[in-house]
Every structure is written in C-alpha cells, then in structure tokens.
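A single protein chain has been removed from this complex, and every other one stays in its place.
As written, the chain order gives the labels A, B and C, with residue 1 at the start of each chain.
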Amino acid sequence: MNDTQITLTGWIGGPVTLRDLGDGRQVASFRVACTPSRFRDGEWVKGATSWHTVKAWNQLARHLSQSLASGDPVVVHGRLVADVWEREGRPQTSFEVVASAVGHDLTHGTATFAKDAPVEPRVEQPQVAPAAEQVAA
Amino acid sequence: MNDTQITLTGWIGGPVTLRDLGDGRQVASFRVACTPSRFRDGEWVKGATSWHTVKAWNQLARHLSQSLASGDPVVVHGRLVADVWEREGRPQTSFEVVASAVGHDLTHGTATFAKDAPVEPRVEQPQVAPAAEQVAA
Amino acid sequence: MNDTQITLTGWIGGPVTLRDLGDGRQVASFRVACTPSRFRDGEWVKGATSWHTVKAWNQLARHLSQSLASGDPVVVHGRLVADVWEREGRPQTSFEVVASAVGHDLTHGTATFAKDAPVEPRVEQPQVAPAAEQVAA
Partner (left out) sequence: MNDTQITLTGWIGGPVTLRDLGDGRQVASFRVACTPSRFRDGEWVKGATSWHTVKAWNQLARHLSQSLASGDPVVVHGRLVADVWEREGRPQTSFEVVASAVGHDLTHGTATFAKDAPVEPRVEQPQVAPAAEQVAA
C-alpha cells in the first residue's frame, strides 16, 4: 500500500485556525517553519527554512486550537498529501501534512498536560508498566 | 549512512526518571506502551501492546522530567539503538529509542507550553510566516 | 491510534529465511546491521552497530527470499513490535520490525527489477505523470 509517512519538527509561524465544517467535523490549520542544520566544511550551518502547512481533524484539531500559538516549537507526525486545484485556468498543487499526532517539542521548554474529560472509555491506556527487569532481558 | 529513524505514539507507563551523570550531562528514561489497531475481518481490533524504552539527553531530558507523568500520551521521534550487555555470562540486547523530539500527543488532551528562559539566543525561531497566498502557489 | 513507524537503512548479515506456515501464509526473516555515524569533536565517527530483526509476510516475504542475500544494503520501512515470550520461566522480549516495504538501498549499487506476473490487476500504477510545469507551480 502506498504511503507518505512524515515527521517534522519546527516552529509555528502565524495563527492556528480552527474551521467548523458544519457537518460535525472541524479542521485546524497552521504553518510550521523548519530550518535544518547541515555539517559543511567543518561546522554546522543553518540551511534554508522550509515552510510547511499542517492540517488536523476533529478532536486533534480542537485540542491544537486550544494548545498551540505562534512561536511554539512542535513535533508533527502524519501523512504528506498533495492538494490539486486551479488558478486562472492552471492546475496548482499545494502540499500539506495531515497530522495524526502533534505535540509541543519539549526540547525547547516544558508543558502542562490536561486530559480530555473521559466522554469515551480510554481503553488503550495502560495501567502499569511491567517491571524493568522483566522486559529488558 | 545507516539510520534507524522511528516515530512512536503511545502512553507513558511508570515513572519518568532523570539521572545526573555528574559530568554535566543528564539522561531521562521512561517506558511507553503502544497498542496499534489493525483492521481484520471487517472491524478494527486492538493488537498486542508493545513496551518501548525511551531515553533523552540533557536539555530535553530535564524538560521531560518536569513535563511528563505516567499515563500521559506522547509522540516520540528519534533513533532506535540496540544496547548490548551481559547477564550471567550471556550477551543480552536491549532496544531503546534515543529521542530527538518528544511532546504530549494532543490527540488526547490540551497542553500549556512554557519556553525555556532565553539563556541562549533562539535564532532558529521564525518571526513571521510568509503570507499564505505566496506559498500555496 | 498508537503507532511505531520506523525506517532503517543498513546491511543484511546472515541468511534470509522463508518459512511456510502451511495455511497459505509465508514469513521471511533476516537480520540487519545499522552503524550510524555521529559528528563528535570535529569529525564523523562510526557509532556502535545495532542489529535488528526484520520480518515480512506473504508476497513481500516471497520476493525478499528471491532478491536479498547476506551483505546486501537495504532500506526497510515498517512497524516496530515487541514479541514477548518465556525462557526458563522468565519473560523475554524480542523487538522486530514488521516490514511493509523493503528494497535494496541503491546508495551502494544498482539493481534490475522484474515485476510480478500480473495475476492481479495493478490498478494503482499510474500510466503517466502530469507535466512538470503543471504541478511544480
């Protein structure tokens, strides 16, 4: 099966918008600047900055609009998709990352987390880890 | 160049420990439970839970020990490495993810972020995003 | 949904085994050595080698057993899973990468590809790319 898994780390530039589609779905959108470093001629140099558009849906979208702000560092995991549209009769392509998981990148600061009210049973959450010596073997 | 890039999402089980190595370095360690869902015979079923050990160093380590707690959902990006050691004369291998970025997975809740005090210039942080219509084209 | 996406590049060490489970399924297994380089104190140094176990199923498994040999460089994409079992009454954990895509890493050589005989219609294969100037915009 074809796939386009991407993980990006960078900084939010601009607002985080939340749009309600009126059919029970919401979509959040924001832009992330990624400035990778490269080692060249004996030292680390900053490369060119790439701007990426990130979208998220529904529950994740609502949480992002309440948690993220311009200037925040983030880690984003999802799929890269191309969106094709027309402008002045010519096909145009926008690339965006459809996120399945997003968090503040704690490399650059600390965060306080608050779980959603448990409207749904959170069955996937483990209660306790097996002891370390059992699993390290 | 050989590489082992991994991104995992799951739930922290157990404490997040921070160890000071006494030479200016710190290392944080915690365990994450991942329970993927699979589509089989017409429905989504939960697969077996895998437990993974995550380590992080220095600044990221300090922030994680202040931000993460057992039961938190996380997104972790890093490299998978094998650590070989001996027990009762037999070689043993532990696998661990050495994290380069970690955040709360905002799929499951909201977070309030606080940047580090700016001891270092934060040069890589963009000031403002280019306008959307400039870059969507 | 919890996930453990991994991409690794390395060298096959040892045989590629193919096992028929007798119920129409086959599983291939092989081991990959990954030796990442790190930049430390002004130069690139080879890090420790990590050995990873890779498994693949059915059609991919059959193709791998016909295509791969010890010493080949590979790129592997899949999920990291923990397999828990017992030895002498103690729980043991093995980690393995369940591959969804595997290829020779063409960084280190060339390859000649032969498609499977078309038992199934290959609907997902595109016939022709849109012109470059249409999509680069």
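Throughout what follows, contacts are C-beta pairs under 8 Å (C-beta built on N, C-alpha and C of every residue); 3 or more make two chains touch, one makes a residue touch a chain.
Predicted model only: the values in this text are computed from it and were never measured.
Q: Where does chain A touch the missing chain, residue by residue?
A: So the residues of chain A touching the missing chain come out as 1-11, 33-37, 48, 50-52, 79-82, 84, 93, 95, 137.
Q: Can you name the residues of chain C that touch the chain not displayed here?
A: Residues 5, 7, 9, 11, 13-14, 31, 33, 35, 46, 49, 51, 53, 59-60, 63-64, 66-69, 71-75, 77, 87, 92, 94, 100-116, 122-130, 132, 135-137 of chain C touch the chain absent from view.
Q: Please output the residues of chain B touching the missing chain, sorted low to high.
A: For chain B, the residues touching the absent chain are 1-3, 5, 7, 39, 42, 77, 82, 84, 90-93, 100-101, 124, 130, 134-137.
Just so we're on the same page, only the chains that are shown with their structure count from here on.
Q: Please identify the chain with the largest separation between its CA centroid and the CA centroid of chain C.
A: A
Q: I'd like the Å distance between the centres of chain B and chain C, where a centre is the mean of that chain's Cα atoms.
A: Chain centres of chain B and chain C, defined by C-alpha means, are spaced 23 Å apart.
Q: Just give me the whole-number Å value for how far the CA centre of chain A lies from that of chain B.
A: Centre-to-centre distance between chain A and chain B: 14 Å.
Q: Could you state the distance in Å from the CA-based centre of chain A to that of chain C?
A: 26
Q: Two or more other chains touching the same residue: where does that happen in chain C?
A: In chain C, the residues touching two or more other chains are 1-3, 5, 7, 82, 84, 93, 137.
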